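Every protein chain but one is kept in place in this view of the complex.
Take a look at chain A:
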Amino acid sequence: SSGDEALRDKRARILSRGLPKQKPIEGVKQVVVVASGKGGVGKSTTADILTITFLFLTQTKEVGLLDADIYGPSIPKMMNLKGNPELTPKNLMRPLKNYGIACMSMGFLIEETAPVVWRGLMVMSAVEKLLRQVDWGQLDYLVIDMPPGTGDVQLSVSQNIPIAGAVIVSTPQDVALLDARKGAEMFRKVHVPVLGLVQNMSVFQCPKCKHETHIFGADGVRDLAKTLGLDILGDIPLHVNIRETCDSGQPVVISQPQSDAAKAYLKIAMEIVRRLPVAPA
């Protein structure tokens, strides 16, 4: 009834008064978050490589990569970047650049081996700084690499800035899918559109005999996508090159652009850009 609806609206308005207001980051046109729920399924690798791949697509001019994994920042290593960020005259941190990508990570602010043993409140404050106290400049896309889980960081990011879309990465393994599903539900709760799922580590091909093994199961992500009514943005094989090149800071799309792995990432990047076309200047 209209009386109930009015009550619900009033309740929602009162509840939202305590929440931070969403404010876009100046100069950043669209934010894409890469998340998973499950750890170790390839979020950082995928976020890293997709960001570089965005630059290959002709309409994209400037991209940034924010590593929001405060506890385990992988981006510095993957992008072969080190060092403390400089400060601009306005006291903003200047992102470090490699392969044309502007990067910011907790990893630039602490020693490589230093653990970050922080409670949620401090993490929220760190994420705010990494979002707002960085001189991002004009970006067509800002890709945010999220940590695993469905907690403080994910909530802080989605409550703080408008997000154009989320990409959920998973392997076909049951326990990974469980968490991917929770990740999707979390985005639904905070009203962030899910662009689709990426099926990572989908298949392993023996370098000697070329026999294919589905180490983490086959098609689990496709089935989950169907259940949740989401698209599959693409499949990425489990290939030693992807890991090796990331570990050495020369992601596969740069060092081996003709490989199957690179082509898989390019396809996914194109799917994302198709859903979130570059906004006009």
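As a convention for this text, a contact is a pair of C-beta atoms (placed from the backbone, for glycine too) under 8 Å apart; a residue touches a chain by one contact, two chains touch by 3 or more; residues count from 1.
One rule holds in what follows: contacts and distances are computed from a predicted model.
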Hidden chain of the complex, named as in its UniProt record, picked from "Cell division cycle-associated protein 4-like", "ATP synthase subunit a", "NUBP2 factor" or "Mitochondrial ribonuclease P catalytic subunit": "NUBP2 factor"
Touching residue (missing chain; options A:Gly107, A:Pro147 or A:Gly220): A:Pro147
From A:Gly72, A:Gly100, A:Gly165 or A:Gly217, residue that would touch the chain that is not displayed: A:Gly72
Residue, one of A:Met186, A:Leu233 or A:Ala261, that touches the chain absent here: A:Met186
Touch with the omitted chain, as defined above, among A:Leu50, A:Ile75 or A:Val123: A:Val123
For chain A, residues in touch with the removed chain: 37-41, 71-72, 115-121, 123, 147-152, 154-155, 174-176, 178-179, 181-183, 185-186, 189-190, 243, 247
